[in-house]
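Below are the structure tokens for one structure; questions will follow.
Now for chain A:
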Amino acid sequence: MQATICQTAVNPSLFSAEGFVGLIFLATIALIVVGALIATTSKRLVRCVAGLAVCFTGLAGAYYFLLSPFIAMMQMLIYVGAVSIIIAFAIMLATPENEDTAEIKGAGLAGPLGFSLGALFFSALTILGLKTHWQVFPRQGTGNLKQIGTDLLTRHAMVFELISIVLLMAILGAVVLARKGRD
Partner candidate 1 sequence: MNIVEQTRIALLELFPDLAAADAEARAKAEAEAAEAAEAVAPVEAEQEVTAAAATGEAETATPPPAEESAEAATPETKAAAAEKEPAAEGPRQNGVAVGDYDRHGVHLDVLCDPQQVVAAAEILDQAGFFIEAITGVDWLKEDQMEVIYDYNRNDGRLCRVVVRTRIPRAEPELPSITNVYPGANWHEREAYDFFGIRFLGHPDLTRILLPEDADFYPLLKDFTL
Partner candidate 2 sequence: MDTSIWRPILYLIGFMAFAGVNAAWLGWAERKGAAHIQRRNGPKEVGPFGLWQPLADGIKLMTKQLLIPSGTDDILFRIAPILAMIPALTSMVVIPFSGNIQARSIDMSVLLIFALASIGMFAILLGGWASGNKYAVISAARVVSQSIAYEIPMLITVITIVMITGSTNLQDIALAQQGGFWHWNIFRLEGGHFVYMWIAFLIYFICSVAETNRAPFDMAEAESELVAGYMTEYGSMGFGLFMMGEYLNIVVGACMTTILFLGGWGSPFGFLPGIWWFLIKIYILIFTIIWIRWTYPRTQIYKLLNLSWKILIPFSLVNLLVTAAFIKVF
């Protein structure tokens, strides 16, 4: 069974299944945006991580709507359950409580630079998104384990490998942060 986004009903009633699903979809998008905002604007690192986790959860929801429950679950398991927690853990171990944003050399430049880079990236993505002709793959049985297994080991083998690299990075980062300063 898959969730379905109703593409035909133009103005569905809120109490119909389609309307309900639409609401949930909007909530998921809100989660992504709010999470991302918290993650980028909060001054406390732990809150940033919490925001990141919220953003990841929203993303998982989005994957679910994109008919990829497996990826959605993996998003939750790996990004929320492992990566966010390891980052939070590393922060807890490595930084003193309520650390003020320290004065780093050239910190004044970081804001505008980051903003412009972000804007550039964002506009590029937007243009791409608008220009691309989106193809809808009518793929059935995305929840089928065999299918996923075959896909992961054939078509998406590279992605599969990349995931392990992400995990490795997360682990390494945590270890480096946690062991910093110890002999």
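The rule is simple: a residue touches a chain if its C-beta (ideal position, glycine included) is under 8 Å from a C-beta of that chain, and two chains touch if they have at least 3 such contacts; residues count from 1.
The candidate set was assembled so that all candidates are chains of the complex that A comes from, given by their letters.
Source: prediction; values computed, not measured.
Asks: For chain A, choose the touching candidate in this complex from 1 or 2.
Replies: 2
Asks: Which of the residues in chain A end up touching candidate 2 in this complex?
Replies: Answer in residue numbers: 1, 13, 15-17, 20, 44, 46-47, 50, 53, 57, 60, 69-70, 72-74, 76-77, 80-82, 84-85, 88-89, 92-93, 97, 143-146.
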